[in-house]
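With one protein chain held back, the other chains of the complex are shown just where they sit.
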Amino acid sequence: MNHTFNPTHYFTTLGWHEPVLTVADGDSISTTTVDARGFDSSGQNVTERGNPMTGPFYIEGAEPGDMLQVTLDSIRPNRDYGWTRKVVAPNVVDPEYVRQLPDDQETINWQIDPVASTATAELPGHTPDKIVTSLAPMLGCFGVAPPGRQSISTATSGPMGGNMDYRGFVSGVTCYFPVFAKGALFHLGDGHAAQGCGEIVGTGIEISMDVQVTFNVLKEKQSAWPRGENVDYIFTAGNARPLDQCVQHATTEMLKWLQQDYGFDALAANMLLGQCVEYDLGNIFDPAYTMVCKVPKKYLN
Amino acid sequence: MNHTFNPTHYFTTLGWHEPVLTVADGDSISTTTVDARGFDSSGQNVTERGNPMTGPFYIEGAEPGDMLQVTLDSIRPNRDYGWTRKVVAPNVVDPEYVRQLPDDQETINWQIDPVASTATAELPGHTPDKIVTSLAPMLGCFGVAPPGRQSISTATSGPMGGNMDYRGFVSGVTCYFPVFAKGALFHLGDGHAAQGCGEIVGTGIEISMDVQVTFNVLKEKQSAWPRGENVDYIFTAGNARPLDQCVQHATTEMLKWLQQDYGFDALAANMLLGQCVEYDLGNIFDPAYTMVCKVPKKYLN
Amino acid sequence: MNHTFNPTHYFTTLGWHEPVLTVADGDSISTTTVDARGFDSSGQNVTERGNPMTGPFYIEGAEPGDMLQVTLDSIRPNRDYGWTRKVVAPNVVDPEYVRQLPDDQETINWQIDPVASTATAELPGHTPDKIVTSLAPMLGCFGVAPPGRQSISTATSGPMGGNMDYRGFVSGVTCYFPVFAKGALFHLGDGHAAQGCGEIVGTGIEISMDVQVTFNVLKEKQSAWPRGENVDYIFTAGNARPLDQCVQHATTEMLKWLQQDYGFDALAANMLLGQCVEYDLGNIFDPAYTMVCKVPKKYLN
Partner (left out) sequence: MNHTFNPTHYFTTLGWHEPVLTVADGDSISTTTVDARGFDSSGQNVTERGNPMTGPFYIEGAEPGDMLQVTLDSIRPNRDYGWTRKVVAPNVVDPEYVRQLPDDQETINWQIDPVASTATAELPGHTPDKIVTSLAPMLGCFGVAPPGRQSISTATSGPMGGNMDYRGFVSGVTCYFPVFAKGALFHLGDGHAAQGCGEIVGTGIEISMDVQVTFNVLKEKQSAWPRGENVDYIFTAGNARPLDQCVQHATTEMLKWLQQDYGFDALAANMLLGQCVEYDLGNIFDPAYTMVCKVPKKYLN
């Protein structure tokens, strides 16, 4: 069944909040998300800033210890502009270089051209005088309620997902989350029309979205960290600081996954990763950074 | 001019060593490298282990403050097997998971099939009972003499290059190094028939190589870290710990490069990186880790 | 006024919970805390494990943007034994050394001798066959409700305090916290009869406590991180990962404090720290580590 949900309020934490809608295992939801500052498809400010979340959705049958499968069926910008910060964050450059970064804290709008599939920022007086990039819509922040009845800011991420800001979370990707609360309590928001690797200026091209997702409860599966898959890869996401620890989380999770679901014994899983693993940098801006560990599906028959 | 050089001794440091050959600006050298343990194309142990380097080569005209351009014309395995370690390094998994890694310190040979372009490790008694990966020959360790008359182990890396173990250093790539010593003193070795991202078991498929490189001295250029380019990207390499600092070095270097050579002013360079940058994980095993900052060339004109 | 409060329930998050008692600015509270696993003075398990907190206490007049002063008047173990883990945590030793740590996940009891002021663990069959240390009672976890209506696990720490596990939080210390919620909502617990620097086995000598604290609301003061002072030092606490970032938080906070309250201009504050600062390692075990930046009071007038 596909539900259409129009949000009327939002949360800036992933938490054990009162669900806004209860759906069955296997159902889909079509809904909207506002941008990181709380502006909707018509450019109206409808809620406070800070990655406001649509949801949470209660998925029937999801219980602590299960895994929640979330398919990102569709992620589409629903207005004609997004915005970004301009300058690389101080923590991403050499400490001695921080003073040489432009001192410009303003945001800038990017025009979205859905036909050409581009986003364009005009920079009058600069060289070059505009930046044009390809659209690649993604969700920056989504996930389930965290363990132990916590409510955790949508600025950050953890085992429950959250603000991972990984440019690989695009339409068509299937994600998997550990379930900590009854009903899983899935939240989503913080859409980006496009984003560089690492979200190094502190934003993607922040925009409101039309989103459709489909939920499935996997009763016999367990994970410690978010997982995902697309056409070419399976992947795991580790969220922490420094990046080294993200790699540790994601690699450990992948070693476990290969053994649980893909028929590898421990030594073979290690050897496969050794010569075939790939990593993506999700974000190096948020309170928790994100690294993604990927294995090409061609090695996993 | 193309020189053919047959090495008779090797160094396990990048240092201000007596050059083994002097060549002119613009010259090429065809030579061989031994594997990380000092075994050559015939499987003979010809020198001590520890990434023994062929060279150093003295490039005429290269002086401190210049940049040395090194084109990796050709990197070809010259024997039919390589070897790897088997198990993911303890620093790459969660500390609590270290005890669950297989306790197997042995190395294993991989058969090289140049026709199929594959490398295969047999794992009798395991599931699956072999791992097959595609050949993607690369150099793990190469670079120039470090600053201040240092001699630094080929286990590690720095501004001078060294053991970066980045799988992107394949045939056809052009690299750029800051010159610290007169003649630059270029060393190379540590070939891998293939390698996963991060070199997380501590080795690629270690093998001896036939290599051809071409040198050009760039008098008006300067860099602080190794740079490179391939068909699709320009990139910079930051070598340090933790990975965060690698990102800082590589990103700072890219911001400078975009402004020096590609006509970007500071703000435009920052904005381009924000939405278009990509990162690769070079290695997360060596004493200094490596992260690579990449910009697609399509954004550069 | 001094209130006596007997807790009937506990929280394992620092959050915007219903306060258990409201007190006036200037009041004191005498209360008890259970140990990290929820055992009280009589050795009864009265609540779930995980650093259960007594409180929260609502302090009248405390509003977001204020600073809450909390004087640790008295911290006294109220039973005759505590317990610890035995083995250094895997993240505190070299990754290659993890396998050589004793594989002993059991806890062990320590006998408290209040007259000799010692704690003793018997180790029959080991060399030596007991470990004796001096009592130095401290609170491991305490602080105010975090910003943005978050509820954050008492396993970790942040700007609001929390599980800092700093052995310097002993009787007589005055602490200062930024106020995020109306009434501040102060929580406390996780007493240690003694603890090594860093809490490197993952516990101090965990014990229930009799505690008295006094609250004062400072309306004209602001801080970003917990601060404190004892007879000899003023200090700031930074909570994050890695330790480097803890140092950054604590040092930045100290630079601000010296300028706000101690009459130093920016350059003088920098110069004082350069030659006179000291640091303590709070903990290197919890999800967020803690480093403490200290300035001897003798340099402050």
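As written, the chain order gives the labels A, B and C, with residue 1 at the start of each chain.
By definition in this document, a residue touches a chain if its C-beta (ideal position, glycine included) is under 8 Å from a C-beta of that chain, and two chains touch if they have at least 3 such contacts.
Remember, it's a predicted structure, so these values are computed and weren't measured experimentally.
Peer 1: Determine which one of C:28, C:109 or C:251 touches the chain that has been left out.
Peer 2: Of the listed residues, the one touching the omitted chain is C:251.
Peer 1: Could you pull out which residues of chain B are in touch with the chain that's been left out?
Peer 2: Residues 12-13, 15, 50, 147-153, 240-242, 245 of chain B touch the chain that is not shown.
Peer 1: So which bits of chain A touch the chain we can't see?
Peer 2: Touching the chain left out of view, chain A contributes residues 89-91, 95-96, 98-99, 103, 242.
Peer 1: Footprint of the hidden chain on chain C, which residues?
Peer 2: Its contact residues with the unshown chain are 84-88, 91-95, 97, 100-102, 104, 108, 119, 121, 123, 126-128, 131, 133, 194-198, 200-201, 203-205, 241-244, 247-249, 251-252, 255, 263-268, 270-281, 284, 289, 291, 299.
The working rule: only the chains that are shown with their structure count from here on.
Peer 1: If you average the C-alpha positions per chain, which one ends up nearest the average over all of them?
Peer 2: A
Peer 1: Applying the contact rule given earlier, which two chains have the most C-beta pairs between them?
Peer 2: Going pair by pair, the biggest contact count turns up for A-B.
Peer 1: Would you please write down the residue numbers of chain B that are in contact with two or more other chains?
Peer 2: Residues 91, 95, 242 of chain B touch two or more partner chains.
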